[in-house]
Structure formats: structure tokens, C-alpha cells
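With one protein chain withheld, the remaining protein chains of the complex are depicted in position.
Naming follows writing order (A and B), and every chain is counted from residue 1.
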Amino acid sequence: MTDELAPTWEDVAHRHGRKIYNFAYRLTGNPDDAADLVQEVLLRVRKGLPSYQPGSFEGWLWRITRNAFLDGIRKKKRRPESALPEGDHHSLGSSPSPDEVLSSIRLSDDVQSALLKLPYEFREAVVLCDVVGLTYDEIAEATDAPIGTVRSRIHRGRKLLRGLLTWPI
Amino acid sequence: MIVRRILTVGGLVAVFAISAVGPALADDLADYLADASDAVYSGSRVVGTTWDGIESIGIVEVQHLGGMATVDSGTSNAIVGEGRLRLAGPSEAALLFVGATQFDLDDRYAISTGETTEHLGRPTRVLEVTEAGFLRMRLVVDNSTSAPMATEVYAGDGSVFRYSTMIQFSVSVDPDMAMTDEHPYEMMLPVEEAVLPIDAAGYQLVDVYAGPQGANQAFYTDGLFSFSVFTTDGRVNWETTLDDDLPYDTDGFSYTRVINPASLWVTWNAPGTAIALVGDLPPDHLEQVLAELPRPGTNGWMTRMWNRLFG
Partner (left out) sequence: MADLTYDPDLHGELFSAYLDGQLTPDEVTIVSELLDGDEDAIREFVALRNVRTSLRMLPEFEVPAALLPDGHLGDRLSAYLDGELVTLEHRRVTKHLVECSECRAELQELDRARIAVRSLPGVETTMTQEIAATPRRHRRRRIVAGGIGAAAAAALVVGLAVGGGDEPVLVLNDLATQHMARASAEPGFAVLPSAIEVAAP
């Protein structure tokens, strides 16, 4: 999405709020941190919109998001928790038996806890790519890193996850 | 599903005896339909249609809960209700007609309650639906659940056109029956376009949808029966996985029809447009509706004029 006219912050909230929330959620495993981030990002978007120069909107938004996230980490001065959330909406396969239901829930929990064990740059790269759905270019812009680095981080993140996840492949 | 097409001589024997209707409370049909929608039950049901001596029968396993029904034919099963459908089997589909609201029942329908009877050992009552004085439909309704145990829809000449009867019945339902997976539904949104008449023979055009198949779907209902008219540009090869389309002539025009246990399909090519009609309406209604839709025909001077003006 390039050269877009600047939207209102309400538009941003409605169209991107979910992604921002899930970005923070997958990075921290913590719904409260995720909620805090959404609020903070929307605040910064509101402040920043008047001086926004039309260009790559996604890049701009995700730079704000990422910086807000890192600022939040620094302020809290603690490592992101690996606590699992309550009240998940879990994906269920079609016509699952009780056993299948349990195993698919475990799967998503497994992935989340494995994610939290990754070093930050790899976790962030993987979440931006596979959870948020940004392109390598957009991730490069958001993280202020060259594309080659982005590519390498994503791959190493996935490799590490593969090592941590124990289901048969 | 066992689907048989049989050319029978003579009419079909009614599923249950037609008896004289005693003095009755006139229930509101709309209220009954709402009650039926809330019914909780499961079982097996025979469904059949007889049209011009041709019979088509099937058996389905059904469950009903909270306005949703599962219909299982053995090879395919569907979860359907409230504008939502998920089909699994040789064909797959997941459709949601967004914001489809219930249509008011046409004034021509009235209901009266008949005698108390029994079906599969359960106390039931007979409900009769009349259409401007003519007996259009008879229902045998389970007293405790309001489930339709048996139904008969009559054609204009009083013969049985469509019928259903429960051959197994239970009040228990798998509570997971309405469970669906994360597969997203195709959202069907209405489009603002109507080349077809807004009303036809007592049916109202409610919405037109741009379907995934590339044909527009115009949905008509009179609050009880309903049908969809699919239209496309130009001629089309109508295909069906069932190889039993039959000729259908009415009022001097030729159509093609497929007779199924629970619905009828009629197809034809009108000037510049291919049309398919799918629905559960009785055959005499169908004839009246067809009279108000574009008739079969080939490209004629009218089409050339049309194309010049709008093409």
C-alpha cells in the first residue's frame, strides 16, 4: 500500500487495530500488554497523522508500532512473559472429536510458547511476516534493516521454531 | 441418497389419510413456522416429488436445532439455516447470505388446525394451510416439539406434489451439530440490479446476489415457498451431475426441467440471457411465474434493439 491518502485515526483503529493487537499478543503472549500497545500506537498515530507524508502507509504504521512496543519493553524493564492467555478463541478442525479438539488447542499453545523462546529479532521478524502478513520490503522498512537481514531473520526464526516444536514432520 | 425417477401411472397414494377437518383453532401460520424453526429433533425423513407422473424420492438423515438443520444424504451433508450453508461431500460450499431477513408471509395463506392423530407413536396434530380457500399444504405436527412429522404439498389439481415423512424420530440432537470449522464463508452481498420483475405471481423479489458461479441470483419468496432465478449473459451450457433432465412444455413454450425430491430445476435460454429457476414452489405457481419471466427464445429483433440501446 503506497502513496495512500492519510486516513483518519479511527480508520486506522478499525482497519489495523486487530493486526496491531495480534502483533503484540504473539510477541508477548500477554493480552494486557497487547491492549496497552494498541492504545499507545493509536495515540502516536493520532499525534503523527497531521505530519504524515503520503508514502508507504504500512511501513509508517508498523514503524510506529514497533517503536511503541520496544519503548514499552524498556519502560517495563522486564522480559516478555510466556504466560498463556485465558479465553482463547481456538481454531477447530471440521467435526472434531474431543481428542482432536484438545490436540489442535495444544498446537496453537505450543506454537505460542515456542515463539516466546525465540530471540527478539527472530520472533519479531517471524510475527511480522506470518502473523501480521507484511512483505519483506515492509518489514525492512518497519525494522530499519536491509532486506537480506530480514530474510535471514525470518528463516532463522522458523528454523529455531522447528527445533522447538515437537510434532512429527 | 436413493434417488429414483419412476414413471408411474396414476397418482401417488397420500402419506396419510385425508380426513374431514373438524372445527378448529385458527393458529397463525407465521407463529407456527417460528415454532417449527425452534424445534429440536433428529431422525430420518423420506422426501419425494411427483410431477406429471414422474416420481423422485430420497431419504435424508436430519437434525434440527436452533434454526439450523443438518441434512445428510449419505454422500453429502450440509449444515444449513438462517442464510448460512456449509456443504461437504463431492461438492463443497460455504455460503453466508448476509443480513437476509425473514420475509412476511403472503396474505393468501391461512392455517387451521385439524384433528389429533399419531405418528411414530407420538401425539401429533394436523395443520392445514389454505391458499385463498384452496388446500395447499397439510402438516402433521408433533405436539411436543412442533416438528413437522409429515408434510404434503398439493398441486393445482389437488394431487400430491411433494411430501415428506419422518420414518425415524428422536428428540435428542447432537449438541455439536451446529459446530463448524474455521473455514471462512463466502459472503453473499446483495447487488443493486434487477432486470427481472419485482413481483411475479404473488412472489416478491427480495434480493439479487452476484454469485460465485458468475450468474446473478434473484431470490423470490411469498413467505412460504421460494425460488431463485439465476441469469447470465448469453447462452450457457447448463450442466448437472444428474443426467435426468426432461422436457417441460407449458403455455406453448419449451423448457428443460430436473425433478428432485425436494426441489425443481427449470432451465431455458431467453433472448440474450440464459436462465435457471430453482425452487420448491408448486407446479401451478411455477407456471404462473414463468409467464412473468422472460420466455424462451432466440436472438430476435428485440434483442438487437436492446443491445443497440444498452449494449
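Going forward, a contact is a pair of C-beta atoms (placed from the backbone, for glycine too) under 8 Å apart; a residue touches a chain by one contact, two chains touch by 3 or more.
Everything numeric here is computed off the predicted structure, so don't read it as measured data.
For the options B:132, B:167 or B:195, the residue in contact with the chain missing from this view is B:195. From the options B:51, B:154, B:169 or B:209, the residue with contact to the chain not on display is B:209. For subunit B, the residues in touch with the chain missing from this view are 1, 3, 30, 33-34, 36-40, 45, 47, 58, 60, 62, 64-69, 71, 73-78, 80-85, 87, 89-91, 93, 95-105, 139, 148, 151, 153, 162, 164, 173, 175-176, 178-180, 182, 184-185, 187-198, 204-211, 213-217, 219, 221, 223-228, 230-242, 258, 260-263, 265, 267, 273-274, 276, 278-280, 310. Counting the whole complex, the residues of subunit A in touch with the unshown chain are 9-11, 13-15, 17-18, 20-22, 25-26, 31, 34-35, 38-39, 42, 88-91, 107-108, 111-112, 126, 129-131, 135-136, 151-152, 154-155, 158-159, 161-162, 165, 169.
The definition used in the following text is that only the chains that are shown with their structure count from here on.
Note on chain placement: the centre of subunit A and the centre of subunit B lie 47 Å apart, centres being C-alpha means.
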